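A single structure is presented below for examination.
The complex appears here without one of its protein chains, the remainder shown in place.
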Amino acid sequence: MTIFGYRIPMMASLLVWCVAWEIVGRLDLMIMVPPFSEVLRAAVDLVQTPSWQSATVTTLRAFAIGMALSIVVGVPLGILMGRIKLADELLGMWVSIFSSAPLSALVPVLMILFGFGEKTIIAAVFLFAIWIIVLDTRAGVRHISPSLIEMAKSYGATKRALYVKIILWAALPEILAGIRLGLIRGVKGVVIGQLLVAIVGYGALFETFSRNFRMAEFWALTIILFAFALLISELIERLEAKVEFYAGAR
Amino acid sequence: MRNATLRKGPTLMPEPVDAIVEVRGVSKSYGNVEALRGIDLDFPRGKLTSLLGPSGCGKTTLLKIIAGLVNADAGTISVNGRTVSKPGPERAFVFQDFALLPWATVLRNVAFGLELRGKAAAEREKIARHYIGEVGLAGFEDKYPHELSGGMRQRVGLARALSVDADVLLLDEPFSAVDEQNRRKFQEDLIRLRTTQNKTFIFVTHSIEEAVYISDRIVLLSPRPGRISQIIEPEIDRSVDPDRIHRDKHYLDTVEEIWQGLKQYVD
Partner (left out) sequence: MAGVGTEGGAISLAPSTGRSDAGRWQDNPTLLRVLSVVLFAGIWQIAGMIPVSFAFPTFVDTFTAFLGMIADGSLPKAYLSTLQPLILGVVLSTFLGVGVGTLCGLWRTGEWLFIPIFIVLQAAPVAAFIPMVTFIYGIGMTAKTLAVMILALPVIVLNTYKAVRNVNVSLIAMCQSFLGTRWQVVSRIILPDASPVIFAGLRLGVAAGFVGVVLAELLITPTGIGDLITFHRSRANYAAMYATIASIIALSTLTLVALEWVETRMFRPEKRGA
C-alpha cells in the first residue's frame, strides 16, 4: 500500500491492529481483552519470572530435539522415496496421509506411550514436522534434472559422490522449504503437545493463566509464542533466499 | 577438386580407417518404441563426426549408449579396441542443457570431472583454469552459472569435458540452447579446438548447415527405428575465412543434397 507516494510495508498494518487493540482494551468492552500496553507490560514482567524461563528452556529443548530428529530422519527418507520407486510406492501413501491427518488425535497415544513428560512433547514435534520434510525433500529430488545425474555418472561419480555432491545440493532449496514448513508445524506440535499434557512448559503456564483469568499474561505468552514462530520461519526464509540465489538458474 | 564423397546405403561401410569408437550391431527399444536397430558404425580417430537425423530418430540414444549412460539391448561398443558398457575416463559428455552445478562457480564446475576422479584441489584448479582460458572464459572463474549467458554456460560444459583429457568428446546438440550469434562464434571455436586438441568429436545436431560446416563426416539416420541411411564426408576447407565458407558453393551444394535426402522424412 502507498500513502502520499510512500510505500508502506504490508506488515506495518499489524501496528494499526495493535492500536485498535489498545483502544478496545481501554474501552473495557471485553474482559478477555486487556489493553495492548498492559499486555506488553505483562510480557516484560513475564520474561523475568523463573517459571517462564524454565518453561522456555523446556519448550525450546523439546522443540530442538524433535526438530533435529525429524530432519535427520525426514531428509534421508525423502531422498530414498525420491530415488527408489518401490520405496515411494510403499511409503508415499502413508506419508501423505499423515501429512494432512489431524495428528492432534494421536497426542493421547503419545502420552500413554511416552508418559506425561518431555518425551511426549519431543514425539509430538517429530510427528508434526517430519511428513512435510519428507514430502518436500522427495519433490526436490524428483525435480533434479536427469542430465545432472547423467553428468555425474559420465564423469565416473561413485554412489556416495552422487548423493553427497549432486543430489543433496540440487534438492537443497526444496529441502529447506520443507524444513521451514516443518518448523512451523513443529511449533504447532510443541504447543498442542504441551496444551494436552498440560503440566509441561508453556502448556502449564497457559493452563494457570487461563484458569486464574490472568488475561494480560495469557496474551503476553501468546504473543511471545507467535513472535517465536514468525522469527523462526523468517530466519529459514533468509537462508532459503541465499540458496535460491545460486540455485536461481535451475 | 573438393568433392563430397557420398556413400549410399547402410551396407557400404567406409574402408577400415583407424577407428577409435566402434559400434557393432547396436539395437535399443524403450518398451515398445524401437529407437535404434542394428547400428554398425566406426568413428575415425581425430575427426569430428556428426549424427544428423529427424527428431526422435535415436541420435541422443546412440550417443548415450556410446557414453555408457544407456545400456543397449544388443550389440557392443568398443573404445580404443576395448569393449565398454559403463562411462569411462576416455569419453566425456557435453550436455544439451549444460548440466552445470548451479551452486558451484565456473572454476569448480570445470574442475568437477577431476574432482570426482579424486584429483587434488590445487592441481585440478590449475588444469581447469587452463581450459577456462582455452574456451575464452578467462576472468569468469568465480561467477556462478546463472550469471552467464547460454553460450558461456555451454563453454563451461565444454571446458569441463576438455579438462578430464578424454580421447572422445560426445556432444549432444550442444548449441541448441544457445542464441544464434553465440552459436556461430562457438562453431568457429569448435573448429579451432578440433585442430589444436587432437581429440575425436562425436556431435549430435538437428541443423544441416551446422553439420556441414563443422564435420569431417556426417552420419544420416533414418526415422524410427534409427538406422544409418547415408554417410557423407563434406571435405570443406576450413582454413579460409569462416564467412566465406558459408557462401561457398560446395558448402551450399552439400547442404542442399542432405536436405533432398532428408526431405522425404518430413511431412
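Should a chain be cited, it is by its letter among A and B, assigned in written order, with residues numbered from 1 in that chain.
Rule of thumb we're sticking to: contacts are C-beta pairs under 8 Å (C-beta built on N, C-alpha and C of every residue); 3 or more make two chains touch, one makes a residue touch a chain.
Bear in mind that the values here come from a model prediction, so they are computed numbers and not experimental data.
Peer 1: Quick one: say which of A:Pro76, A:Gly92, A:Gly117 or A:Gly156 touches the chain that got left out.
Peer 2: A:Gly92
Peer 1: Which one touches the absent chain: A:Leu196, A:Ala216 or A:Val243?
Peer 2: Missing-chain contact among the listed residues: A:Leu196.
Peer 1: Which of these touches the unseen chain: A:Val107, A:Ala157, A:Ala170 or A:Val243?
Peer 2: A:Val107
Peer 1: Please identify, in ascending order, the residues of chain A that touch the omitted chain?
Peer 2: 1, 8, 10-11, 13-14, 16-17, 32, 85-86, 89-97, 99-109, 111-113, 132, 135-136, 138-140, 174, 177-178, 180-181, 184, 187-188, 190-192, 195-196, 206-207, 210, 213, 218, 221-222, 225-226, 229-230, 233-234, 237
Criterion: only the chains that are shown with their structure count from here on.
Peer 1: Cα centroid separation between chain A and chain B, in whole Å?
Peer 2: Taking the mean C-alpha position of each chain, the two centres sit 49 Å apart.
Peer 1: How about chain A: which of its residues touch chain B in the complex?
Peer 2: Listed in rising order, the residues of chain A that touch chain B are 145, 147-148, 150-158, 161, 165-166, 169-170, 172, 243, 246-250.
Peer 1: With touch defined as at the start, can you tell me which chain B residues reach chain A in the complex?
Peer 2: Per the touch definition, chain B meets chain A at residues 64, 67-69, 87-89, 91-93, 95-97, 99-103, 112-113, 115-117, 144-146, 164.
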